[in-house]
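Mind looking over this structure? Questions follow.
All protein chains but one are shown in place.
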Amino acid sequence: MRKGQWKVIALFIAPAFVMYGVFMVYPYIRAFYIGLTDWHGVSTRMSFVGLKNFSTMLHDPYFWNALKNTVFFTVTNGTIVPIIALFFAVAMSRGLVWGSRFFRITYFFPNLISVVAIAVLWSFVLNPDFGILSNFLRLLGVDNPPPWLGSVKTAPWCIVAVKVWAAVGFYMILYLSALEGIPTDLYDAAKIDGASEWKTFWHVTFPLLGEIMKVTVVFLLLNGFGTFAVVKIMTDGGPNRSTETLATYLYDNAFKFGKFGYATAIAIALFLITFTLALLSIRLQRRETVQY
Amino acid sequence: MPEVRGKDPKALFRKSVMQVVFAAYSVVVIYPMVWLMYTSFKSSRELFADPWALPTKLHWENFVNAWRDAQIGSFFFNSVFVTMTTVAIQLVIGAMASYALARYRFKGNSLLYYFFLAGLMFPIFLALVPMFFLLRDLGLLDTHTGLISVYIASGIPFTVFVLTAFFKTIPKELEEAGFIDGCSHFGVFWRIMLPLAKPGLIAVAIFTFIAIWNEYVLALVVISSSALRTLPLGIANLMMVEHYKTDWGSLFAGLVIVMLPTIIGYAVLQERITKGITVGALKG
Partner (left out) sequence: MAALYITSIVYKGRGGMGKLDERTMEGAFFQGGYGMEWLYDAGREFERAHPGYKAYIWGNPRVWDQTRTRFLAGNPPDVFWGIHNINIWVNLQEGLVAPLDSLMEAPAYGQEHIKFKDTFLPGALDRGRYEGHQYFLPITFAVLGLWYNVNMFEEHGWKPPKTWEEFLELCDEIKATGIAPLVHQGRYPSYYGIIFRALLYKIGGYRLLIDLDNLVPGAWERPEVVRAARMCRELVDRGYVLEGSSAFTHTEAQMVWLQGKAAMVPCGTWLENEMKEAIPPGFRMRIMPLPAVPGGKGSAEAIEASAGADLWVPAQAKHKELGMEFLRILLSKKMAQNFVRKVGDLMPIKGATEGVEIPEALQSALDAVKAAKGETFYMRFMDWYEEMQDGVNNALAALLYEGIPPEEFARRIEKIAQRIREDPTIVKYHRELPERWRT
């Protein structure tokens, strides 16, 4: 360590540290306190109620419903997106389709658009009266297409579909570049051994993608857990709370019902879960990665 | 890249099937946007009467209405200003911190590193309310400065995460050489390290740009004056206003106006962006 190095280090780290500490960490710490009050969010009056919010939460059937839905969106996000993205990426990298350049470019479009715009657009596409999906089905002879966002059976899957639509392109490109890093002699060796496409994928490609798959799946899980904008705009948690997530329930408690204290308690619960998930993912990352 | 020779019928069949699948999905991706575009030229009544039909008359006034009602002009510039400022400042201070963490060994290095990373796991909701109070106390509520500060803070964990990894990969000899030549610590950083980390910087810049450009929740809490709104707030607001006016044509037009810059920007910068994602992914 050189002389005067401390000063340099401090100077380098200070600005980021200050910004982060003041505008991120401090509010989070304060948030923990609010979760212990009954604040209404309209005036500055708030009284300490201890852990009451948390006990209310555990007995709140809407909370558990929101948790259930959130888990549903999380799991679907973390499985469907990678599978589809991987499928496209592998197909393209193995030359199984023409015009991959075109697909590479266009599939990424949804990722450029703000999630708000996507949600608005799809609300219209899914409209049972003038939306293109229902009309398309009617053209094909389907008499009574479901009311999409209006039915508790179909609404959650519509949300999943929109989220997948919005995410796939980006992950596909990610996987593609990872795939391009796999040395061709491995494929040649597999070919010599007479392996089919599927076997090649399963025994050669997939293991080598392990690292990036882990990271992306974790990101997608975390993203799915925080599902908010799409639901808020397309269904506002309905119909009948079938698409309500922890995030939208939290928001409603804070901004609709005026229960900021309770909302913060839910946010803390949300945080604890994501924190645990993230910790688990770091543990997973510590495992051996395949060397080639 | 290993190619599958499509000479035998089985492979040819598979290739055609794939082609259909891919083509179908590209329709799913593109058609909604195309539909949005030509529907934005229709009047509300036309839309309800026949959703598929191409417009009989081009209702350009939809665009005028949307522009006016949504004040898209100033929203666009607000977004540009906020996003670019955030990215610029965040890159600089993030790079500085990452550099120090990556290249210097000192007590508490690990602790600081994980301290920064912890931010990656916090859901934004937790801090919305206290953040609001903080900004109010600092007099930064409803200001671009406040919003930018919050954006920078929220982007630091990711920036540090990626850039630290980058800086770690640079060989020590280059650094030593710099010092021998008489450079100060900052000189080494600025003239040697930073340029070498360019791919990483670009990757972070692109990620951050897209994220901030489309950010909605924080902006909703911080900004209340309509003059200061960023694009996502503008779209959401437009949706509300046109909804109440039953003017779906203008609503669609507004969405088109908002989508166009990003799509055009992408078409132009496409190579760069894809490279950025690639690099960021492999190193991070």
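Note that the chains take the letters A and B in the order they are written out, and that residue 1 is the start of every chain.
What we mean here is this: a contact is a pair of C-beta atoms (placed from the backbone, for glycine too) under 8 Å apart; a residue touches a chain by one contact, two chains touch by 3 or more.
Since we're looking at a predicted model, the values are computed, not measured.
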Partners of the unshown chain among those that are drawn: A, B
Selected from B:53, B:174, B:227 or B:264 as touching the chain missing from the view: B:227
Touch criterion as defined above, residue of B:31, B:77 or B:186 at the omitted chain: B:77
Identified contact with the non-displayed chain, of B:49, B:64, B:177 or B:264: B:49
Chain B residues that touch the omitted chain in the full complex: 44-45, 48-49, 73-75, 77-78, 80-81, 84, 132-133, 136, 141-144, 220-221, 224-229, 237, 240-241, 243-247
For chain A, the residues touching the chain missing from this view: 38, 40-45, 126-129, 134, 144, 147-152, 236, 238-241, 255-258
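Keep this in mind: only the chains that are shown with their structure count from here on.
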Footprint of chain A on chain B - complex, ascending: 1-4, 14-15, 18-19, 22, 25-26, 28-33, 35-36, 47-48, 51-52, 93-94, 96-97, 99-101, 104-106, 112, 116, 119-131, 133-134, 149-150, 152-154, 156-157, 160, 185-186, 189, 210, 213-214, 216-217, 231-232, 235-236, 239, 248, 251-252, 255, 258-259, 262-263, 265-267, 270, 274, 277-278, 281-282, 284
Chain A residues touching chain B - in the complex, by the definition given at the top: 1, 5-6, 8-9, 12-13, 15-17, 19-20, 22-31, 34, 41, 88, 91, 93-99, 102-117, 120-122, 124-125, 129-132, 135, 165, 169-170, 173-174, 177-178, 180-181, 184, 187-188, 191, 197, 212, 215, 222, 225-226, 228-229, 233, 247, 250-251, 254, 260, 263-264, 267-268, 270-271, 274-275, 278
